[in-house]
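Some chains have been omitted; the remaining ones sit where they do in the full complex.
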Amino acid sequence: MNEPRSVDADAPVAVRIDALNKWYGHFHALKNVSLEVKTGERIVICGPSGSGKSTLIRCVNQLEQHQEGDIVVLGQLLDDHPKRLRQIRREVGMCFQHFNLFPHLSVLKNCTLPQTANLGIAESEAMAYALKLLERVKMREHANKYPGQLSGGQQQRIAIARALCMRPKIMLFDEPTSALDPEMIAEVLEVMVDLAAEGMTMLCVTHEMGFARKVADRVVFMDQGEIVEQAPPEQFFSQPESPRTQQFLNQIINHGVTAG
Amino acid sequence: MSSLSASRRPHPALRWVHKQLFPNLLQSILTLATLGLLLWSVPKVLDWLIFSATFVGSSKADCVGGGACWLPVVNRIDLFVYGFYPDTETWRVNLAFVLAGAIIPLLYFKRIDRRWVLGYMMLLPFVMWWLLKGGLGLSSVSSTQFAGILVTVFLGVIGMLFALPMGILLALGRRSKKPAIKLLCVLYIELVRSVPVITLLFMASLMVQLFLPEGVTIDILARVLIVLVMFTAAYMAETIRGGLQGMAKGQYEAAKALGFSYWKTMSVIILPQVLRNTIPPLLTQFIGLFKETTLVVVVGVLDVVGIAMSTTSAPEWIGLEHEVYLFLAMFFFVICFALSRYARHLEKQLEKSR
Amino acid sequence: MRTSPLTSVRWSSVLQQALVLALVAALFYWLIQNASANLSALGIASGFDFLDQRAGYAISFSLIDYTPDDTYLRAYWVGLLNTLLVSVLSIALATLLGVILGVLRVSDNWLLNRMSYLAVEFLRNVPLIVHLIWWYGLMLAMPRVRDAIDVFGVGFLSNRGLTVPWASQGGLVGWALLWSLLGIILGGWLMSRYRTRLPWKGFGPPLWPALLVGAVLLPLLVYAVSDAQWQWELPEAKGFGFRGGITLTPELMALWMALSFYSASYIAEIVRGAIQSVPRGQYEASRALGFSETRTMFQLIVPQAIYPMIPQVTSTYLNIIKNSSLGVVVGYMELVSATGGTTLNQTGQAIECIALVMATYCVFSLVTSLLMNFYNHRIGLRTH
Amino acid sequence: ATTEGSVLAAVQSRDMLRCGVSSDKAGFSYVNDDGQWSGMDVDLCRGVAAAVLGDAQKVEFVVTTAKNRFTALASGEIDVLSRATTWTASRDANLGADFTTPWFYDGQGVMTHADFGVSSIEELDGAVFCLSPGTTSEQNLEDYFSRRGLSYRTVVIEKSTELYNAFQHGRCDAITNDMSGLASRRTQFEDPQAFTLLPETISKEPLGAYVPQGDARWRDIVTWTAFALMTAEELGVTSDNAEQMKAKTDNANIARLLGTDGRIGERFGLSNDWAYQAISQVGNYEEIFNRNVGPNTPLRFERGLNRLWNDQGLLYPAPIR
């Protein structure tokens, strides 16, 4: 089901991470991580639990602050100047494992408020764009509901729409499907596949190997705060280099077997 | 690379100051204003409280330092602590204080079997009663001799510990499936919770005697104690009910499936867990009761506030209200604050152990 | 067999309950017997007839006309209104202070955070009665009438209390407030009807301008068509006090301040708890979307924090009403000091007076919990 | 209500007298630095205890408030109410209490700030008065003003410390209370000259002890104990010389008083030396007065109306014979 894809080697760099180190107290969560993401590239990050995947992508929009190393996003070096940071965060959309929709706002309002408040877009225009995106994630008829009234999969699709409302140039996903039931996973993955097909730059932490095979340009495997291996999916799944990767892949397959 | 980033990111202490104190203009102004206020006021306050204050002397005339005059408190400290308790028997009061205070460390040590702690708490009010009031070998002391901190602690601790069983029964009653019992408990709890303590104290002071047969009298301290117990029990019932509701349904079902009877289920399965989980809120409730005991002064019981008020009206100390009331405020603050920190600590421990 | 409700078991349970009820009834019967015997021995007639008698005591602060020649019943109303007045004032001030302290408690500014922590802990760990005595002392330490502190040229603060301008005809203020309230309700109702017709939820004009317009417009309209004459009356020092305006007595001020500061510490804790109970994910989402800190706080966090706050804040408000009974300590003539105090003392009708006072407080809390239930059903269930 | 002789029996079987007092009336009943109760009212209780039980220390002082004092008495919680309580008809009639005899003659007076330049109560039209609630002073003031068609406003404060504080700080223009209280408080103000005691008294205030209604025997005992203390002053018997006079006196009145002659004490159900016990343990009226409120105390009271009848005062103890 995997077709070879090619990203322009000369495409501008969207995200450059350079010798990144991050500690939580004394715990060394990211060890000298370096990664370059080209514009339009789709990267899937995987690895065992606690390996620092979430931490890595949360550093990209500075939900976590790193201590050493540089991160350059869309040509801008990240520091902790609040204004510049907000600017970058607007250009980098993010989807969380637990959706984090605003429960006191209707679905539509969830999608328009960020536009009107942060991009200064007029209410009517914001609404039109939001409805377009809701249409795209097949949630238009739920625009008037509140998040609490929707299923997890529906909420996640709205979270994606909300992130897209900011017209981001890069999208980050942190295990968007891991809190969902199987049927719902399919709904959400479908939306993500669509998005990938349109050429969005994506950095995606997920354990959905099917998704990785289908859309990723590169799969990055992390363990214990380090990038152990990165390779195009066909190579990654068929001939993993590092023994740790092999072990991880075996485990996933075994797990699948016992469950069946 | 990393040297570059190191130079860009300032020293952690500086970063802390920047982030925590001066992140933007408004915050900076607020910080500076607060700092200024502190620098201006703290030395003055300390000077008045301590450095220029008078701590030794025998009359108001000795207060010449220009600061606070702590003499009424210093000279009357025995009165504040022991009230009119006979001098030769004050060891009983001290012992009672120590016994009451011992609950606090007992709650702390997880190694000690909870049943011992519970037994201690059940026994304590009776022991304290016996120690303070006398009888059974100790010379008996009339409750008219009770005043000051002694009364405050007596009412607080004994009131709380007597209220606990009553609160538990009320909570169980409120969750009972028997409509009559449930109704009675709900009525009682809601009625007591909806009126101010003062009216209940007035009731103790003015009405209770009317409802007793002729010739039967209960002294005012006991009446006030009863009212405080009734009052605290109603609030406590709500706390415990919260704990009961928070109990997983599975615990009841497992007990049922094993053939436990209602009272056995409650006493060995449910309540031990509920009580353990509700220790922090119960402690908070105790702080509330401890503060509430001060209202007994309204019906003429000389608790620590009563002694303070009568001190400020003694001819030799007139005009020193601020010092006396400040002492009162500090007394309550120290005790209640320490207890509330402790409750918070226990709560955190509980959260961790889950 | 199962469909028949009267198995032997049910009977035993019914018997058990009947027994409990009978015991309680017997206890009450016994108490009442004692009471009537004691009362007749004392020569006190029970019943509420005394309410019609002349009260014969003066009340220094009253919202309605009252002289010692009025009845005990009117004194009761005066006390009730005084309770409500000090409660409403304290609720307003306590909420304001509490929200400020609570927001400071969660602020990132370390200094402010610690200071408000200290303040909150100090305020709430000192008994209310100590607060009250202290505030009363402070009020009395204000300058004498002659040297009263001028508050912006319209009010005077002295040891007689705070004197502020008031309508020359006091009753007008009451009417104005009433019409204002009606205006708010009307405005709110019209707007919410309009908004339910809109195709999209959460859009359309905000609510508060409508409320404001209603609150201002309706009273003005009524004033224009009626023949009432409105005039501000500025207080001026005269003789033993001030003439004109209305004076909030030191007792009222002390009780107000003590209740407000004491309860503010509780509200601050509620606010802090509610804000901290908003999941971290909400902060992260709003940061990831590029919201500024202020907007995050006021558009996203605070609206979510309000709902869980409501029941706790309500119970704090009820506590304020109950605690206002401490007015008896400084001689503020509210419900407990008027009916439960002086009236009781003069007539000796302890049971009736205390029952009356208690019943009144029960009504307060009953009404409040009814309103709360209504709120929970109407609004609370929408999103949560 | 109480039956004849029951209170005495109760007190004797308890071997302790329970006496209702107030906790913050300097000079009458309050707690001194040593944690001892002291004051005129307190000493009357001590005298009764000495007379009945032979020991002035066998008293328990129960703090009562203006509100609950009569309830406490009627319910039997206290045996004597000695709390500067005015003798009025309605109290005697309504409240389940019987008055004994005046122990201290007082009158309700008015004190104002000296800088008002006021010299008579009538000039205080429209003034604010500080009052304590539930006392006769509240009604007296109302009567006095309404009779003259004058108006006034009030501030009512239960705790007397707070009350005087409020007045001193100018919270009220005037304060009304028993003259003795006003005078004593005035001496404690920081600047007594800044306050004037107006000359009029607006009421008679005979203060004294109440006992539960219905026990004439008990009322006799308390009444006659008070009389005995007064008579002692009249006859020159003091706590110092009582013992000596008991041993040898040629005055028949003294002999009867101290119980060496006659059997008055037994008739009361006490021992014959009841008055001797009271006098020797607490002193005679003059000693009590001087100790608690007299010129050498911070209160500096004049004897005034409380002089003996043969010294142009109102103290007229009925003869003990």
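Annotations
A, B, C and D label the chains in the order they appear, each numbered from 1.
Please note the rule applied: contacts are C-beta pairs under 8 Å (C-beta built on N, C-alpha and C of every residue); 3 or more make two chains touch, one makes a residue touch a chain.
All values derive from a computational prediction rather than experimental measurement.
Counting every chain in the structure file, the complete assembly comes out as A x2, B x1, C x1, D x1.
Rule of thumb we're sticking to: only the chains that are shown with their structure count from here on.
Common partners of subunit B and subunit D, by the touch rule above, are C. Taking the mean Cα position of each chain as its centre, A sits at the greatest distance from subunit D. Across all inter-chain contacts, the pair with the most C-beta pairs is B-C.
Averaged C-alpha coordinates give centres for subunit A and subunit D that are 88 Å from one another.
With each centre defined as the average position of its C-alpha atoms, the distance from subunit A to subunit B rounds to 52 Å. As a whole-number value, the distance joining the C-alpha centres of subunit C and subunit D reads 43 Å.
Chain contacts: subunit A has residues 82 touching two or more partner chains. Multi-chain contact residues of subunit D (touching two or more other chains): 1, 67, 71, 74, 158-159, 165. Listed in rising order, the residues of subunit D touching subunit C in the complex are 1, 66-67, 70-71, 74, 93-96, 126-128, 133-134, 138-139, 142, 146, 152-159, 162, 165-166, 169-171, 173.
Against subunit A, in their complex, subunit C makes its touches with residues 200-203, 279, 281-282, 284-293, 295, 299-300, 303-304, 307, 382-384. Every residue of subunit D that touches subunit B in the complex is listed here, in rising order: 1, 16, 18, 23-27, 30-33, 35, 37, 60-65, 67-68, 71-72, 74-77, 158-161, 165, 184, 188, 190, 297-299.
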